[in-house]
Each structure stands twice: as C-alpha cells, then as structure tokens.
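Apart from one protein chain that is not included, each protein chain of the complex appears where it belongs.
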Amino acid sequence: MNSTNNTPISEELNSPDTSANVRKSSLCKANSTCNKSATDVTLKQLFEQRTSDERAHNIAQKMLDNCSFSAHLGIELVDARAHYSVCKMKVESKHTNGHDTCHGGAIFSLADTTFAHLCNANNQVVVGHMCTIAYWQPALIGDELYAYAYESGVYGRSGSYRVEVTRGKNGDILAEFQGFSRALKGKMHF
Amino acid sequence: MNSTNNTPISEELNSPDTSANVRKSSLCKANSTCNKSATDVTLKQLFEQRTSDERAHNIAQKMLDNCSFSAHLGIELVDARAHYSVCKMKVESKHTNGHDTCHGGAIFSLADTTFAHLCNANNQVVVGHMCTIAYWQPALIGDELYAYAYESGVYGRSGSYRVEVTRGKNGDILAEFQGFSRALKGKMHF
Amino acid sequence: MNSTNNTPISEELNSPDTSANVRKSSLCKANSTCNKSATDVTLKQLFEQRTSDERAHNIAQKMLDNCSFSAHLGIELVDARAHYSVCKMKVESKHTNGHDTCHGGAIFSLADTTFAHLCNANNQVVVGHMCTIAYWQPALIGDELYAYAYESGVYGRSGSYRVEVTRGKNGDILAEFQGFSRALKGKMHF
Partner (left out) sequence: MNSTNNTPISEELNSPDTSANVRKSSLCKANSTCNKSATDVTLKQLFEQRTSDERAHNIAQKMLDNCSFSAHLGIELVDARAHYSVCKMKVESKHTNGHDTCHGGAIFSLADTTFAHLCNANNQVVVGHMCTIAYWQPALIGDELYAYAYESGVYGRSGSYRVEVTRGKNGDILAEFQGFSRALKGKMHF
C-alpha cells in the first residue's frame, strides 16, 4: 500500500519537497550518466558514454550525408548521442502548403529523420514501422524548427521513441511525434 | 438477437451467398450513389453528386497549384471527388534516404497531401491535427506511388480519413495512413 | 497517365456511372468471394471459404469462452469469418465512468476483443502490439454496441485491422479502432 494514497496532500505541507514521490517519465533519462555530479561518475563510465555518444554522432552524420531527401529539405544535424538526437530545419517557401504555413509532411519528415538517427544509433539496421504525429501550432516561413528525439524504451527488437518539434531552439512545441522501430538483421557498417 | 450468433456456420451452407450478413466498412461508401445501377439514380441525385465532385476537384487542383511543397516532391492530382481523392508521386533519387529506398517522410507527405484535398473538399478550412502511418513495404526508385484517400466519417467539426499508398495504380499497399481533421471557421473561397 | 487527371468532371456527365474509376479501400474486401453472384463462384471456392469461415468462428468462440475479461464485460460473439468479425456488448451501469456514459476503456475492450478474434482467425498465435482509438460520440446506458472488425492487410508476420464500433446493429459509428498485430511462432490448437 502506497502511503501517498491515504495521506491528504495537506498533511505533507511541512515537507518542502514533495517531488520525492514523483516518478520520472522514461523519457527523462537522456544522458542520465551525465546528470550525476562529476564526483559520482567514474572515468570508465564517462569513457563508455562518450564512446557510444561518439558512435551515435558518427552514424547520424553519415546517415544525413547519404540522405538526399533530408538534404532536399534542408535538414541539419544539431546533436546526436546514444539516447538523444537533435536536427533542425528552417522553413522556407519550398516547405509551404499554399497557406504560407509549413506543410505537415515537412514537419513530419524533420521528426522522422531525427527519429531515424536515434533508433540507428547502435549501428544496427533499424526501420520505423509505425509513427504518429500531432500538430499543435502552425510553423511559418522563417521559423527555425528543432526536432528533439528521445528514446522511450527498447524491447527486444522493438523500440519506442518520442520527438518534440519546437519553434526555435528550446521554443514552443509545435508537434509531437511518436515512432516505433524494429531492428532488422545486419549492421550498418558505419 | 442476431440469428448468426446462434446458427452454426455449417447450417448456412445451403445458402450460396452468406455475404448478406456482412456489414460493409464505412470506408466502402466512396461514390455510393454511383454504385447503384443507373436506373436507381435520379437525374437530380446525379447532378448533385457531380456538383460536389466538381467542387472537390476544383479545390484539390487549386490546393495543389498553391502548394510549393507538393510541387517540390512531384505530387500530382489523379482524381478528386466529394468523398474520395487520389494523388501520385514517382520515387526519384531526391526522395531517397541513403538506402535507395523512399524516405518515410516522402510517403507520409504524399498521403498527407491527398488527405488534405479530401478533408477540404467541402470548401471549409479544415486542418489535420493528428495522423498515424504504418509502413508495410519499402518504396524504391522508379516506383510510381498512388495515394487513395477515403472519408471514414465526419462528426461535427471533426473528420476521420484513411489513405492507402500503393506501388503502382491499384498495386500492393506500401503504407496505411489515418488522418484526423478539424474544421476551422471560414471558407476557402475556391 | 490516368485520363481522369485531365478530363474535366463535367465532360463525364454523359456517363451514368463514374464509379468505374473509383478504387475500393482494402477494407471493402470482406467476403469478396460471396460478393460475386452465385453463378460466378465454383463449389470448390465456396467450400474453401466456408471452411476458413468455420475455423474462424470456432476460434473466436473458443477465445471468447476462455476470456474471463470479456465475460466480465458482457461481450458476446455475433459473427466471425476469415476476414471479418463482429461482437456486441450492452452498456450497463458497470461500464460507466460517473457521467453515465460508457468508459472509454470498455469501448476499447470491445473493439480489442473483436480485433483479437479476427487476427487469430488463421489459428496462429497472433498478438496485438499497437492500437489506436478515436471516440466520436458517447455511448449511454442501454446502448447495444456492435464492433465490426475488418482485415486491412497481412504483411509477413504483421497484420493491420480496423474496427468500427456502432450504436446498435449497423448504427452510427461511435468509435474507430485500428489494431496492428504480430504473429508469434506456434499454433493455437483450436
């Protein structure tokens, strides 16, 4: 029995920090090693993380270099780590749909590319097989869109990822993307 | 009480046609007026359908003419009616993702454009706010992709649509797209 | 090149039936054998269909008999065929959420059960791994809900299905459900 179930919130007012009982979403784990203070982390842990982050970065860059569709849309790599990946795209007239707003397909493509980098970060061939996207606000010409991809979980050969698309770096969320992936057999040889 | 509930299938073997009990999906209604034989349809019904089909066609053509993103991807209008819309796109190297397969974002964009035509066919400003896509087979350079959009239902200001993307006209389904729309206030004035 | 692309709709007005150019959704194929007139169908085809329909019916009945959750909710089998499955559930006070409307989870469960019958109709162990549901209208106490499940496509070990939940037999659509399945190794031995 969980005590918070029965304790009125008001009785907890003496405690300045009730967050001790709040579980973090699985999406909050990005670079969890780094979240520890430097003294908690051994050099070995740091080195291993850097190695997997470096590999993820190299893979993302290679994937982007080979992806003519992303080049066509002007998608650029911002950051790529083992469990976290970021791309950006500036909305130009070529992305618009006639209402001077960015076509939903262009926003989806930015999110999908970032998702692809992240789910392939382990150097295994992984493909997206199912995605959802929700649009919250329109993107306009001149907006610089950032897509932040988070690993939610990997379960056997399946993976689950979330991408948030914002207007400007760390700006308002314009769209939320969810991607489900499946690992095929074979390495990417990056 | 539904008799099929209690009647063993085997007892129905005398009847050559058991389809009488099969309800059609709401997605089977495309041009249901036309599905009646010519003698069942009055001239008035035909004229009304043609009018709404013509309007849908004009709107789709105008939307496509104004959509620089679709032009950029090479999306073409094939057919547009009141409850049914079709576009196509030939996969070229500019659509690929480095594995010589079509980028998921390009397939999504084709489906999304076709969905947009259909949900705006009534000349009201309607926006997609949530979409899902499932990928079943890769599309390759040279493939001519067709997106067939069907209206599933309109409920107040919300609408639900399904798009099937095939390799070649009427070919294998490569992707299934589901789009949910919401009508804003205002006419498109097409 | 599709002629409908360039032919103004108005020019086709002489033809009483423009539906010749309308592709049917993949969801319209339920019992397509039966849709042919009796004289088009050989006895062999009829027998094979009856056999797979009978197996589907037996599997659905066995699954339902063993499913204590469905029994708990009052879900009943209405029809089950190789590519089509129907269940129903009467909304009682036990299904409500405090606003005297049916809990979304109860509607989902009805759709999910019907989906499970259909994707297992081939006597292979198949599990749902991803579902979406959209709610269009509330269900009220006394409503008899029908869930109609359609096979959209099977691609290797993956399958895609659509379920429409209606108020009353063949009534208004209250909810649309999409289910994606994956076949495991092994038979169900039904």
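Labels for the chains are A, B and C, by order of writing; each one numbers its residues from 1.
Simple rule for what comes next: a residue touches a chain if its C-beta (ideal position, glycine included) is under 8 Å from a C-beta of that chain, and two chains touch if they have at least 3 such contacts.
Keep in mind the model is a prediction, meaning the values are calculated, not measured.
Looking at C:23, C:90 or C:129, the residue that reaches the missing chain in the full complex is C:129.
On the side of chain A, touch with the chain left out of the figure occurs at residues 2, 4-5, 8-10, 13, 16-19, 21-28, 30-31, 34-35, 38, 41, 46, 50, 53-54, 57, 76-79, 81, 84, 86, 88, 132, 134, 136-137, 148, 150, 152-153, 155, 158, 160, 162, 164, 169-170, 173, 176, 178, 180. Considering the complete assembly, chain C touches the hidden chain via residues 63, 65-70, 72-73, 93-98, 102-106, 108-110, 112-113, 116, 127-135.
For chain B, the residues in touch with the chain missing from this view are 129-130, 132, 158, 180.
We adopt the following convention: only the chains that are shown with their structure count from here on.
In the contact between chain A and chain B, the residue numbers used by both copies make up over half of all numbers at that interface.
Note: centroid distance chain B to chain C, computed from Cα atoms, is 19 Å. Here the spacing of chain A and chain C, counted between their Cα centres, is 35 Å. Separating the CA-averaged centres of chain A and chain B is a span of 31 Å.
Within chain B, the positions touching two or more other chains are listed as 132, 134.
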